[in-house]
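Note that one protein chain of the assembly has been removed; the remaining protein chains are unaltered in position.
Our next item is chain A:
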Amino acid sequence: MIATSFTPMASLVGGALIGLSAVLLMWAKGRVAGVSGIAARLFPPYEDGEFAGRLAFVAGLVAAPVLVRLTTGSLPPQTIEAGTAILIVGGLLTGFGSVWGSGCTSGHGVCGLSRLSTRSLVATVTFMAAGMATVFVMRHWS
């Protein structure tokens, strides 16, 4: 594992930006800023005419580090320890579970909790617990 430093202020500010984004999407389009739902609907079946808007949102997500690099000349650390097999299995489970469970960290964890949704609370507690259990097994059982 790689040690990371505790960054409460930066994390709070970054979190507030994520919240601002969620509020702006509700203001503009009246929709929940759930990344898994937005990304999944870039693939068929298409149920509404919102494809271009969703693609623009995802393009914004991808463009953020590009903008940071252009304006500051560097990027914060990003350390991916997982090997190819873990990345593939992790990606499959993340994609399947978040869509089958109607949301991920943003849809349930940020928007759902903010709306005091019981379903989102159950989902958030579950994925937090499952994530913690998985890391525990990976790091402390081997």
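What we mean here is this: a residue touches a chain if its C-beta (ideal position, glycine included) is under 8 Å from a C-beta of that chain, and two chains touch if they have at least 3 such contacts; residues count from 1.
As a working rule, contacts and distances are computed from a predicted model.
K.L.:
Can you tell which of "Sulphur transport domain-containing protein", "Glycine--tRNA ligase alpha subunit", "NAD(P)H-dependent oxidoreductase subunit E" or "Peptide ABC transporter permease" UniProt lists for the chain that's not drawn?
P.N.:
"Sulphur transport domain-containing protein"
K.L.:
Spell out, residue by residue, where the missing chain touches chain A.
P.N.:
1-40, 43, 45, 47, 52-54, 56-68, 75-82, 84, 86-115, 117-119, 122-124, 126-136, 138-140
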